[in-house]
Every structure is written in C-alpha cells, then in structure tokens.
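Note that one protein chain of the assembly has been removed; the remaining protein chains are unaltered in position.
This part shows chain A:
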Amino acid sequence: MKTTNEVSIKNEWDIVAARQAGREAAKRLEFGIVDQSRITTAISELARNIYLYALPGKIVIEEIHKNNRNGLRIVAKDKGPGIEDIRKALEDGYTTSGGLGAGVPGVKRLMDEFEIDSAIGVGTEVTAVKWLK
C-alpha cells in the first residue's frame, strides 16, 4: 500500500498542517517518539523555508517500502528563486535573508538521507528520508 499526503504551503498555518500530517504518518508507520519528533521538526523547517523564501511550494509526505524496510520520504518542492550555492546553504548558520540558519543543515542531521536539487529561477526540491529501525 502506498500512502502519500500533500500539503501546500501558503501561510504560517500550513506549516503546522504539514508537520501534523508528518506526525500522523510517522505514528502510522510506528516510528518511536524520538523519530516522530525528528520527522515532524524536519518537516517544520522545510515548510518554513518555503514559506519564508520560496513560495509557492508544497510538502509531500510519502510512505516508502524498500528491501523489507519501511520509511517516510519528505519532499519539499517549491517554485521559489532557487539556491545559488547549495554547499553554502548546507553550512550551519548560513542564511541569505537574515532568517533562521539552523533550518536546512539541521534537517540533514535529523533525517537518514538528504538531497537537494535546485535551479536558479526554477525552484528547489529537497528530499529527506527516515527509515524505520
């Protein structure tokens, strides 16, 4: 069974909606309470990133099953300005508009797999996966 949930990010409340959808999915997959917190927080960071810098965008939460393992894939897609220097964006404390800093590199630490694909003027897609242990 494949379960996918999509939340469009348009305002602050959508950030809450996205992380609640993430927590529900994590609970459904029986992630432990710490991983639930990691996943929910990662979604919150990604959703806020979209809201602050890259509207319009969405968060896609998808259950994945591979080699007898279950996991949750979070994809943050936006049609924002794109990231010029991805390596720099992954440095702690780096921010282009005096914002949060902790966000993106933090997400990388909270999740098991992490990938960014970005094109200037087109948008950014961040994919993060957490596997059930």
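What to note about this one:
Keep in mind that, in the parts below, a residue touches a chain if its C-beta (ideal position, glycine included) is under 8 Å from a C-beta of that chain, and two chains touch if they have at least 3 such contacts; residues count from 1.
FYI, contacts and distances are computed from a predicted model.
Missing chain, UniProt protein name, picked from "GntR family transcriptional regulator", "ATP synthase epsilon chain", "STAS domain-containing protein" or "Mycofactocin maturase MftC": "STAS domain-containing protein".
Considering the whole complex, the residue from A:12, A:30, A:84 or A:115 that touches the absent chain is A:12. Summary of contacts with the chain left out: across A:23, A:58, A:77 or A:130, the touching residue is A:23. One chain of the complex is left out; on chain A, the residues touching it are 12-13, 15-16, 19-20, 23, 33-34, 36-38, 40-41, 44-45, 48, 92, 100-103, 105-106, 109-110.
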